[in-house]
Each structure stands twice: as C-alpha cells, then as structure tokens.
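The other protein chains are all here in position, but one chain of the complex has been omitted.
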Amino acid sequence: MKFVTCPSLGRRALSEFNYGGRLEREPDQETVSEKEWADYVFYHNGAPKTQIEWWYHRPTGIWFLFERNTLTDRITKVDFANKGISNEA
Amino acid sequence: MSLQISQKNVPGLLHLRGKKLNEILASFDAADLQVFQYKSLAENQFVAKLGEEELYVCADGSVSVSTEHNQYAFRRGDAIFEVAGNWKNLMAEVCIYDFRQSCPGDFLMVAMAGISAWLLIPEEGKPLILGCDPTFGHYLLETLTKQIETSPFLKTERENDD
C-alpha cells in the first residue's frame, strides 16, 4: 500500500483513491478524423514512462493529478486537478 | 474511560455551496477557519470548512443563503456518532489514516471500514464525533460496535488502561 502526500489532505493511503486514467487531451469532435478518434478511444501505448494521471480521493470528492512513473511506481508530483488543465496537456 | 460508541442527535446539518461563504463563517465568528478545519459552536454544534466554496453547518437556527452569490443549501441527514475513550485505538482497526498528523480542530474526511466518513478531531481526552452518509449509518454503528466488543487488541488495551 502506497501513501501519497496531497495538498490539503496530508499523507493518505492510495486505497482512498480511484484511478481515473492518464491525462489526455480529447481531440476536437468537430475536426477529428476517424483514425485519430479511434486512437484516442482504443489505442494506448503501454510502454513504461512518467505520465500524469487522474486520481480521485473518495472521502473528499477531490480529483488530483499525480505524476507517476509506471515502471518504478514512484509518484513524483501531486496537485489538484485544476479546472481546464487538459487543454494544456 | 473505556471505549464506547453512541448515536448522536444533532440539530439539522446543512451543506452549503457557493461564493462568499466567508460572510456566513463570519456570522459564526469563524472567518479565519482554514479548509478542513471546524469550529465548535456549542454542545453538538459546529461549522466546518470543506473548501473555499463549501461548508457544513450544524447549528440551531437557520442560515440564510444568498442567490446573488449563487449560494445553495442542502439538508444532510448524516448518521452521527460519538466515540468516547481511546478512540484512536478503535480507528486503528478500521482506518488506515495516520492520526499522528491530525490536530484538534481538524475536520477529517477519510475512508473507514470501506466507506467514507468525516471526523471532528477533538481536544485531548474529549470524545470523537464522526459522521457518514445516512444510508451507511446502520452499517458503521454495527461494525464499530462489533469491533469494540470483539477485538483482542482493544481488550488488551482496556485491561492495560484499568
């Protein structure tokens, strides 16, 4: 069981969180090609890397973004999921 | 004092959302409350700050919300309990949270025995107040009571306390 130190919450067990997928930008529905859309919905590159992920803290209902290395399982950065953040991803 | 849990009846609990809630906090003389802190108002009454735009108010009398500031108030029927005695020992069996990091006055929202709950961290020696969704109240009371009655850890600690 891992612990994550979050702003406002302190050190919390990962069991209080739900994983919400990696941070990704949804393609523009108006202009997206079929292939781009299919890539977004179905195809994910599973190669190990450091990625930004959505994590939801159930007791408070707060969404966080963790920077996590999928090979070492080390979480290197934690922040509130600020509104509109995916537009910058 | 031996570990005991009892159900608590409190005046209505209100969940407030919206802008400029600090004015409401100020009316309770709690304008300086930080996020995830609470202030006791009187016996069984408190105000807690869950976020910049979110409060729990448990107090006699009504709170008026302002539509101008998009304030909304919802009644909550949470099941609320009081745990007297060494409540940290009980929490250690149902809650993974490291209570060494909490201070009196903290409004703590944690997972406990598989559900979410909120806790009013008390002054040393005072009972713990905790609440959860009303539909889980029965489950939580039953679970904590069973734990108090059957846990060998708690039994040993009770004997050591006596």
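Which chain is which? They are A and B, in the order written, and residues in each are numbered from 1.
The criterion applied here is as follows: a contact is a pair of C-beta atoms (placed from the backbone, for glycine too) under 8 Å apart; a residue touches a chain by one contact, two chains touch by 3 or more.
Please note the rule applied: contacts and distances are computed from a predicted model.
The listed choices are "NADH-quinone oxidoreductase subunit E", "(2Fe-2S)-binding protein", "ABC transporter permease subunit" or "Aspartate carbamoyltransferase"; the UniProt protein name belonging to the chain that is not shown reads "(2Fe-2S)-binding protein".
For subunit B, the residues touching the chain absent from view are 15, 17, 53, 70, 72, 74-77, 92-96, 98-100, 113-115, 133-136, 138-139, 143, 147, 150-153, 156.
The set of subunit A residues touching the chain not shown comprises 1-3, 18, 20, 26, 29-30, 32, 34, 37, 40-42, 54, 56, 61, 63, 73, 81-87.
As a convention for this text, only the chains that are shown with their structure count from here on.
Residue ranges of subunit A in contact with subunit B, taken from their complex: 1, 3, 8-13, 15-16, 58-60. Those residues of subunit B that touch subunit A in the shared complex are 35-36, 50, 96-98, 101-102, 109-111, 116-118.
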